[in-house]
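Complex shown without one protein chain; remaining protein chains in place.
Moving on to chain A:
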Amino acid sequence: MKNNVNREIPDQILNDYNYEGFKSAEFGNPEIQRVAPKVTAQTGPSKIVESVKKVVADTLEDGMTISFHHHFREGDYVFNMVMREIIDAGYKNLTLAPSSLTNVMNDIVVEAIEKGTVTNITSSGMRGSLGDAVSHGALENPVIFRSHGNRARAIESGEIKIDVAFLGVPNADEMGNANGMNGDTAFGSLGYALIDAQYADKLVLLTDNLMPYPNTPASIKQTQVDYVVKVDEVGNPDKIGSGATRFTKDPKELQIAQMVNDVIVNSPYFKQGFSFQTGSGGAALAVTRFLRKAMIENQIKASFALGGITKPTVDLLNEGLVERIMDVQDFDKGAASSMKNSPNQQEIDASWYADPANKGAMVDKLDVAILSALEIDTNFNVNVMSGSDGVIRGAIGGHQDAATANLTIISAPLVRGRIATIVPEVTTVITPGESIDVVVTELGIAINPKRKDLIDSLSKVPGLPIFSIEELQQKAEKMVGAAKPLEFTDRVVALAEYRDGSLIDVIKQVKD
């Protein structure tokens, strides 16, 4: 069948995996039955286990689903430590269900696939050697990609049933009270891991920093934890978050940021108490700086900033320009270390952040979202998953979730090297065009034709060139030439879900 973003989804996939094709970004008000985890009661004085090896042996069986978080990002030691024990112990047919997979995890996952340890994966995304292996058909069953909000939904509904969660934390006491804010390897918000803590049947905490009981503030509570393992090091503090954020000097990025700012400031949403989410890229950080100036000049304060947080956003909080930060993860040290001293920097879990199957998620209250893209097509559909060669090298992250904001802006250069960013048809649809309102490139902007109100208010802005999305696509093609279409085999290697659990696209094996 063809779904509502015009992607051909093989019927066999729909039948085999019990999917419906993507219909609309509207979630509606369905009644949903959630699942509950199995609890093994204990009253002992301590949950300390002496080694990872022992805890793996005590909890794991073939065919189980295991999970991890990615808050340590490229500084993660926990994933490799646990997977090493699991592979060496000879486990088979496991489903790997982490919140996402960072580059430091790639090689051991490839090994686990080759040895039959891991036979199913669901993740926000993947890159590098792992993305390459999966795109070349290394895994028999297709990978399932879910957004951060959708992962929370799938866990709550039981579509992902976590048997054992292995969560690294920068501090914990002997009973498992833990947070992400204190210790040498602090990463700030535990947002994504909190869902695992709530729904896993067995929860194992790994820490290099045992604290006196009771350890507070406790984001993960002893009521949820089965085992605590003391390890030498959970991560490399230098690689957990990028260091001090430097503002871009790239004239192209600054030009894009200036225009993004013009779009926001001249939209009907730039008013007292507005809310916004920006990403961590160079242009997004520059937008924060332009926005700060505009907020001061117009005496406008934001009610909250949402999502992945960086130091420049924390600076806005400290200056009183933003009332609250609703923090699901922290991208740099400045953001990670400020949480413990700032009651207005609130830790939120992935469900609160972005889950559509909820009694209300933060993204539903979001006015402005600034997001990036690998590709955008002339129907405004966005790809953040497949690279220009068709190989998986990205992550959905919160893209689909935040794109439901009142004003969703995609900021991207018109071309990257010889690769056009705006194309007739994206390789993989991740976020549907109906969610996207404005595309900003260094040459000018394109407004989704269904947003007549934005066309009206932005047409009057001096120095803001407006084109149709087709015109931008043609400008890009004139610059780089017409690319030869990528070739794929018929074999499906990955499924991209929309945030409601329907299928928005499939990714096929690349032909080399």
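As a working rule, a residue touches a chain if its C-beta (ideal position, glycine included) is under 8 Å from a C-beta of that chain, and two chains touch if they have at least 3 such contacts; residues count from 1.
Here is the rule we use: contacts and distances are computed from a predicted model.
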Protein name as given in UniProt for the chain not displayed, "ABC-type lipoprotein release transport system permease subunit", "Citrate lyase acyl carrier protein", "Sigma-70 family RNA polymerase sigma factor" or "ABC transporter ATP-binding protein": "Citrate lyase acyl carrier protein"
Touch with the omitted chain, as defined above, among A:34, A:418 or A:452: A:418
Contact footprint on chain A, counting only the chain that is left out: 388-390, 417-419, 479-481, 483-484, 486-487
